[in-house]
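The excerpt is restricted to a subset of chains, each kept in its original location.
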Amino acid sequence: MKLIRFGVSIPESLSKKFDEHIRKKHYSNRSEALRDLIRKELIQEEIEQDMEVVGVVNLLYDHHKRELTDKLTELQHNHHHIVLSTMHIHLDHRNCLEVILLRGRSQEVKDLADALIATKGVKHGNLNLTSTGKHLV
Amino acid sequence: MKLIRFGVSIPESLSKKFDEHIRKKHYSNRSEALRDLIRKELIQEEIEQDMEVVGVVNLLYDHHKRELTDKLTELQHNHHHIVLSTMHIHLDHRNCLEVILLRGRSQEVKDLADALIATKGVKHGNLNLTSTGKHLV
């Protein structure tokens, strides 16, 4: 991986505030922080252009509803080609958190996430889209 | 306004993608694009820390409901110290868009925006928070 270096000019007062900000956010230096801001912008583009993305779905539900678990499992099997992996956490004696990793075109990832979240008995769910990393060296 | 200049190193492939991105977004050069990314981060902090911010509220409603206009006006007068200005647009024979500029601590701005949006008859509304510019040279 070849690194390139270029100069950036910014007003002094802005640079002071930025330095304070990245210290608070635990970045070790400006380049690291700026690379992250750049990648965040580029990932937004991958999502909007229906490229291949990774989706992290989280579902909050009450595991006492047995049929619910079956329904969620079935939905995932019906789309097994875009389901990578699942993690399950027992939050308390009733509440579970299930985190499901999906990988596919952003539209099909959104569609399966919608179906999982809409399943009767799921209290809350959402989808976070990120990159496969292929186009982000 | 004193400008400072510093070097940033990023992987070559990332820099290529970024150049393509900022061209699409109409930026004239990398510094300009990076300054914008930096300010966007800093404004997020101003909002979270309940600093003085500017709020742009937009309300979509049917102006045939006369009482509605009166209620919205009254709400604004009751908080006149944080209302800067209002712009009104006739979208069609029924629908109006009203854009109201607020300035105050982020919490009071949010609270007034909530009240405006919740007024019976307002079809849709939202609030966009930005900076007063004072801390963003």
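Observations
Residue numbering begins at 1 within each chain, and the chains themselves are lettered A and B in the order written.
In the analysis below, contacts are C-beta pairs under 8 Å (C-beta built on N, C-alpha and C of every residue); 3 or more make two chains touch, one makes a residue touch a chain.
No experiment lies behind these values; they were computed from the predicted model shown.
In this structure file the homo-oligomer totals 4 copies of one chain sequence, with 2 depicted.
The rule is short, and it goes like this: only the chains that are shown with their structure count from here on.
Those residues of subunit B whose C-beta lies close enough to touch subunit A in the complex are 1-15, 17-18, 21, 30-31, 34-35, 37-39, 41-42, 45, 135-137.
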